[in-house]
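Here the complex is missing a single protein chain, while all its other protein chains stay put.
Now for chain A:
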Amino acid sequence: MIEVRDLRREFRVSEKAGFLRRAHRTVAAVDGVSFDVAAGEAVGYVGPNGAGKSTTIKMLTGILVPTSGTVRVSGVDPSRQRKELARRIGVVFGQRSQLWWDLPLKDSFELLKAIYRVSAPDFTARLAECVELLELGPFLTTPVRQLSLGQRMRGEVTASLLHAPELLVLDEPTIGLDLESKERLREFLAELNTKRGTTLLLTTHDLDDIQRLCPRLMVIDHGTVLADGPLADLRAEVSPDRVLVVDLEDAAPPLDDLPGVTSVRLEMGGKRQHLAFRRDVTTAAALITAVAARAEVHDLAVVEPEIDDVVRRLYERRHLGAECR
């Protein structure tokens, strides 16, 4: 569905260098990115601000022309076959609307139907499906300018799906939404991916979006891909440690001498202990047995590192690597 090879995009930045003089400097926003996305995948594309996410998205959707490298999306070259691509993919920008702000939502959909030349039966069926699943009914005749952000986003997603694209690209789709709207949108997108087989590529700052929607995660920083793979693998790669939290009946000294335990943090004077352990040395089950042999256990839980931690560690590792070089 998406094929990207050695993609590079430079920008010229001008800076003031004295009175009327400008110094130009070339900055690579995307610096040699390669990846493939197969049909039916759901991929999260994350990274800090300025990492090159939006620039990549703009090249994938035909808005920007790459400085070098090749891109193929849905079988076409986005920069050369912009209009052809437009018929095959859907794009949702969280920050900019594709709807006509002073028209009722329904009228915007009608216009898109004409623009994408969607047949009447297809249009009716697709719209009915979105109206039902995204609960658009109550505000279908409201002008877009009067919609809440959550309602508008549901409208945007519907607008991008009326021509039944094979690929849906979402740039920050959940930005600014409240929890309920976020959850409703995620549920809809997950269903779109699994049931209809629409390929999803989304950028986000909200890692819950990834956790919920994307079996595969790509992390980008400074224009290059730092990591690409299933979330679980990335987790294992950056933090081999897992944490066993045990609540003991009575306070005990730190259980740091158990096999595989790398560090211990105490809470409530030793009644609760966070035991970090190497999963390649011991298993949670073995450790639980070892703990139970030493003290009476009241409650316990195994904690996976948070996805935020995983991404943060990926960034840190990269920066450490840069310093060593």
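Quick note on the criterion: a contact is a pair of C-beta atoms (placed from the backbone, for glycine too) under 8 Å apart; a residue touches a chain by one contact, two chains touch by 3 or more; residues count from 1.
As a convention for this text, contacts and distances are computed from a predicted model.
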{"item": "Absent chain [UniProt protein name; select from \"ABC-2 family transporter protein\", \"ATP synthase gamma chain\", \"Acyl carrier protein\" or \"Transport permease protein\"]", "value": "\"ABC-2 family transporter protein\""}
{"item": "Option touching the unshown chain, where A:82, A:272, A:294 or A:317 are the choices", "value": "A:82"}
{"item": "Chain not shown: contacting residue from A:56, A:74 or A:97", "value": "A:97"}
{"item": "Of A:7, A:46, A:64 or A:105, the one touching the omitted chain in the full complex", "value": "A:64"}
{"item": "Residue numbers in chain A that touch the chain omitted from display", "value": "11-12, 55, 58, 61-65, 79, 82-84, 86-87, 91, 93, 95-98, 100, 102-103, 107, 110-111, 114-117, 143"}
